[in-house]
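Complex shown without one protein chain; remaining protein chains in place.
Let's look at subunit A:
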Amino acid sequence: MDFSHILNYKNFGLKALFALFLAFLSFNAYSNQENATIEPAGAEAGHHAVAEEKFDPTVTILEHISDGHSWHLWGHTSLPLPVILYTPQGLEVFSSANLMDEHHAPKPYAGKYYTYVNEHEHIKALKADGTVDESVSILDFSITKNVAAMFISVILISVIFISVAGSYKKRVGKAPKGLQSWLEPLIVFVRDDIARPNIGYKYEKFMPLLLTIFFFIWFNNLLGLVPIFPGSANVTGNIAVTMVLAFIVLIVVNINGNKYYWAHIFKPDVPFWLLPIMWVVEIIGVFSKPFALMVRLFANITAGHIIVLSLISLIFIFKTLAIAPVSVAFVLFMDVLELLVAFLQAFIFTMLTALFIGTAVEEHHH
């Protein structure tokens, strides 16, 4: 991977440095928080079953940032979501309300083909004697909390942008107004500061992808910061989501790679005996670029959520309301920072996507 040209890029150096600084800031906090929270959890793991009332921040936090088969709203109220299972015997669809009792404890449910149980958000088949049957492999295509949240954000984005596009048709040649004037600078920003300088004159072909990636990540980041329905899901902080985005980038970059791009990978300017090593390095580079995209977005957003949840958890760890003002103050600070990070990560992801596409479609090399 040669990332030096990213740092050399005149306008981008400072931004990248800032992003890197923020990334490390989040990572440090993340690791500290994990150490701090894991210790008491380990100590109490032994009598976890006995001390039901004991608060375990690790479990709570991980539960909040990971996916779930139902959408917890408040208290004992959850929004049941459809469970879709692809079992060896066929497709099975039922409501997730069937998988838990009124106290939110998991409960077996007898479906068409098997009896299912929700074991830590993994749907497993049960044998007749009530134990988990590991031999049945179930592919889980459920509309989980993250999927539902993503659908909501996709609908939101579609409605907003289609209506704004409508106002462009209505107000041809006039100055933007209302929502249009909020979104136009962002679109122009993606075009003039991300696509054009990185891709060059062929940028127009990639504008729809870059704009969609930018607004998809940004809207999901922002919705993830909202603590109540329809926010609260950690969509962009889920490795599956970032993996798909990075995979799409990988495909787009390599489909559009021209002969110079492939020549750079398979015929680099090195002595012939170095070629095999270079092939390995370059091919790893092809995959490591999107891999970095995937990890960066996932880690930044997840870390932000963990910090906010840890600060809230302080109230329950100390079991006193006196700490609440401190927690709220820090959470407020973190939320404001996360607003910046939400935009910054969407920008970085789009920027690097544009950069990778730029290297793939560049006409003359070096």
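FYI, a residue touches a chain if its C-beta (ideal position, glycine included) is under 8 Å from a C-beta of that chain, and two chains touch if they have at least 3 such contacts; residues count from 1.
Throughout what follows, contacts and distances are computed from a predicted model.
**Q** If you look up the hidden chain in UniProt, what protein name do you find among "Peptide/nickel transport system ATP-binding protein", "Na+/H+ antiporter subunit A", "ATP synthase subunit b" or "cytochrome-c oxidase"?
**A** "ATP synthase subunit b"
**Q** Among A:Leu79, A:Leu222, A:Ile248 or A:Leu275, choose the residue that contacts the chain missing from this document, as touch is defined above.
**A** Hidden-chain contact among the options goes to A:Ile248.
**Q** Pick from A:Ala97, A:Ala240 or A:Ala324: which residue touches the chain that isn't shown?
**A** A:Ala240
**Q** Which residue from A:Ala97, A:Val136, A:Met207 or A:Val281 sits in contact with the chain not drawn here?
**A** A:Met207
**Q** Which one, A:Thr87, A:Ser232, A:Thr302 or A:Ser327, makes contact with the chain that was left out?
**A** From the options A:Thr87, A:Ser232, A:Thr302 or A:Ser327, the contact with the absent chain belongs to A:Thr302.
**Q** What does the interface between subunit A and the hidden chain look like in terms of residue numbers?
**A** 62, 65-67, 84, 120, 139-144, 146-147, 150-151, 154, 157-158, 161-162, 164-165, 168-169, 172-173, 184, 187-188, 191, 204, 207-209, 211-212, 216, 238-241, 243-245, 247-248, 298, 302
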